[in-house]
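First comes the structure, then the notes that go with it.
One protein chain omitted, others in place.
Labels for the chains are A, B and C, by order of writing; each one numbers its residues from 1.
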Amino acid sequence: MDRPPNERLLLKGKRRIIETLLETAVRSSAFVVIGALVLIFVFVAKEALPLFTSADVHKEVTLWTMVRPQENGEFVWQPVSEKPKYSILPLAVGTLKVTLVALLIAIPLAILAAIFTSEFAPQLLRELIKPVVELLAGIPSVVIGFFALMVVATWLQDAFGFVFRLNAITAGIGLSLAVIPIVYTVAEDALSAVPQAFRDASTALGANQWQTAWRVVLPAAMPGVFAACVLGFGRAFGETMIVLLASGNAAMMSFDPRESFRSFSATIAAELGEVVYGSPHYHVLFFIGAFLFVITFFLNLAGHWYVDRLRARLEGKLKA
Amino acid sequence: MRRWIKFVGLAFTTLTGLACLVIVAMLAIILGNIAINGWSILSWEFISGKPRAGMTEGGIFPAIFGTVVLVLLMTLAVIPLGVAAAIYLHEYARQGSKLVHVVRLALANLAGVPAIVFGLFGLGFFIKFVGAGMDHAFFGGALAFGQPGILWAALTLAVLTLPTVVVATEEALRAVPLSYREVAYAAGATRWQVVRHVVLPQSVAGILTGTILAVSRGAGEVAPIMFTGAAYYLPYLPKKLNDQFMELGYHIYVMTTQSPDVEATKPILYATVFVLLVLTFALNFLAVLIRSRIRRRLRTA
Amino acid sequence: MSTSADALDSQKTAAEVKIRVRNLDAYYGSFHALKNINLDIPSRAITSIVGPSGCGKSTLLRCFNRMSDGIRGFRVKGEIRLDGGDILGRGVELTQLRKRVGMVFQRPNPFPLSVFENVVYGPRVHGEENSRLADLVEKSLRATDLWDDLKDRLGQNALSLSAEQQQRLCISRLLAVEPEVLLMDEPCSALDPFATSRIEVLMQELKQDYTIIIVTHNMQQASRASDYCGFMWLGELVEFADTPTIFTKPRNPRTEGYVTGRFG
Partner (left out) sequence: MSTILEVRNFSAWYGHYSALSDITLEVLDHEILGIIGPAGCGKTTFLRSLNRLNDLVPDFRVEGSIGFWGVDIYRQDVDLAALRRKLGMVFAVPVPLPGTILENLRLGSRLNNRKADAGALVEKTLRAAYLWDEVKDRLHQSAFALSGGQQQRLCLARTLMLEPDVLLLDEPCSGLDPISTAKIEEALVELKRELTIILVTNNVMQASRVADRTAFFLQGRVVEFGLTQQIFVNPKEKETYEYVSGRFG
């Protein structure tokens, strides 16, 4: 009745080949993900590098001349002219202008809507709103850009009498449509991640729904809501087609949101197609691309960090 | 006091509800405007014909064809990779390990890289590096793959949609209860057997739906293909992997910004936008259809 | 076998009745969770409700402060009166009901805020003036023997406290809104034996001022800590009596089978 110690059965013999193969395949696919991100940076930065190293490029443009006032004291982006001018400040101002307008619209709307869905909406309505936002996220940005250009611009001009048909307000409204889904989704996730136990505790103390939402759920989810804003900022900052279509594409150094402008991303999209391969202009455009990459990279890191913080807070690992 | 508390609560609740309403209204206005203006122009001739008279007349068949082929190629590239990566993250990797952390961080960051940067990457990596390298190695330096083409555009888009596919797949995997896996492991299943016999059969519906949704996002992106393969106008359809192609989104961009006569192009433009929307949303509907189909099959089983 | 409403009404009860339950039925969708419950909860005493998991004891508890109102498909029929006033009616202000009937949950659930903010949350929600808050905090924390431990670190995040302290804090938070009834849903199941016995001591102190209803799966806890005890089984209240009777000479064989550990 005594069974002998059966080492042979228990210890690994030759591992099945298919098992090993599959594991390797699956594991390497994860490395592809990391590889993709690294390759993106390497290959964009590689083409931007001559801006720092090449003497030929330096004859026409350096990092210093891109931020300094030009001879007449102005800041002009005019890469295709007799004497190319590469001031990136108008682009920076334009980008910030439109991003600000878009976030001013998108963040309050998206966060309030997220609160409504996670706290107040009955189940039925909740299941209606989520697909709506998903649908909104599914509209290609070129379509939103087209809509802003064709319809929103006309409405706004008729209503407010803007001198420039295409301006930061028009583009910002369009851009907000692209930002709303991401802010909404991240904020809604954060709010829903707040354990039901907190809501129960609050309800059992006699708080009504809005008190629970405002005093318990929102503070608890704050890092996640903040992450939503940061990620929304990143999305707005890098969005191309909407801005390209609805901005008017005039690289003007103006802080007025009612005037036309041009953004970093739109500049690349509009000019890379016609640029001479290997010219200083080509390298400058890649430099802008690398810059966009780095900025959004850090914004994403920050967003991610806040989401982690939210998790730590909800698990009670964070001191007040 | 109690009345005041009630009033503030009502005001706050109404405000949040209004925000929802505004978002729904925005979507309705866009879709309504495009559907109304686009539908009236739509005809069989428009869908099956080629652009004429500087794109102010004629149809958009080459663009539809190009879009469909592009999306198919992209899907072929991204789904195996994305699903495998998700399986690694969720089934194979030790949770909380450094590698998992790094992969997740990379995914989150990849999802946040602006679309236009993908365009630059496609140009710099696929065309100038891989393509030119292939030309050098296989074609004796003759220009074949070292130029914009549909393969490079599709691969660029595949990298762009990779994070969404991984996230969607992971979500489907997460929906399979942990207890099912424990049962299988406790019954002496190896990792692959658990994935093959328990996890995949339970999550295939979710994976399909999620990935199709992810792919439909990619289908509308224009910025990444501007420099990697899309063409203004082509008299022929793409036949080889390194051919350039017309694409709906890009076609819209071109007609909006480069048209010699905006008013004359406007109706065609609306119809093109409508077709693009229908194509993207058709993919969504397909996803929903597959999901309900598989669910029904599982229920009757 | 469960007590009929008429029998209860005609019965002379020694203790004053705080909550009167008559012909109470509850449903989750088509699932019949509570079946014709009749029960008188005595004032300023500890009443325990025991039974195997899924017998409906938590559902019953959650009827007393209507915590289940938000659950889809949940319906109740019948009557519950708190000091004679109907609490199931449409016109009942839920926030006021819950102020009078407070609840402690199975897992300690302090808010991810400071100790101070946790305690003053309830009073603030009910519009208490700021000047009274500091006093309330001290009073409530003293009542649960937390004051000496925590008075110097009221700003600390409540989630960093030990499980027992968290549960005590949850009770303090409840006392700060000055309720009349305390509902406790397995309040010690997340605690170790020593913390459990200390919480039981606390309950004995609190019953001088409050009516306490405790749901527990731990028979011994019920026999030690409660004055009255009800045994529930598949949605019915099988037997309700003073605790010694339930544990020493139960009338119903099912009660006997359960309290002696034959199943559960």
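Everything that follows uses one rule, which is that a contact is a pair of C-beta atoms (placed from the backbone, for glycine too) under 8 Å apart; a residue touches a chain by one contact, two chains touch by 3 or more.
The structure displayed is predicted, hence computed values, not measured ones.
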Options B:Lys50, B:Lys128 or B:His197, residue touching the unrepresented chain: B:His197
Option from B:Glu45, B:Glu182 or B:Asp261 whose C-beta touches the chain left out: B:Glu182
Hidden partner interface residues of chain B, rising order: 94-97, 177, 179-190, 193, 197-198, 201-202, 298, 301
Residue ranges of chain C at the interface with the undisplayed chain: 53-54, 189-190, 192-193, 196-197, 218-220, 223-224, 257, 260-264
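Assume only the chains that are shown with their structure count from here on.
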Identity of the chain that, by mean CA position, is farthest from chain C: B
Chain A and chain B: spacing of chain centres that average the CA atoms, whole Å: 17
Inter-centroid spacing, chain C versus chain B (mean Cα positions, whole Å): 53
Sites on chain A at which at least two other chains make contact: 208, 211
Two or more partner chains touched - positions in chain C: none
Parts of chain A lying in touch with chain B, wherever the complex brings them together: 16, 18-19, 22-23, 25-27, 29-30, 32-34, 36-37, 39-40, 43-44, 46-47, 108-113, 115-117, 119-121, 129, 132-147, 149-151, 177, 180, 184, 208-211, 213-214, 231, 234-235, 237-241, 244-245, 265, 268-269, 272-273, 285-286, 289, 292-293, 296-297, 299-301, 303-304
Chain C partner contacts - residues on chain A that touch it in the complex: 123, 195, 197-198, 200-208, 211, 215-216, 219-220, 313-320
Of chain C, residues touching chain A in the complex: 65, 67, 70, 72, 94-99, 102-103, 105, 107, 109-114, 121-122, 124-126, 155-157, 159-160, 170, 173-174, 177
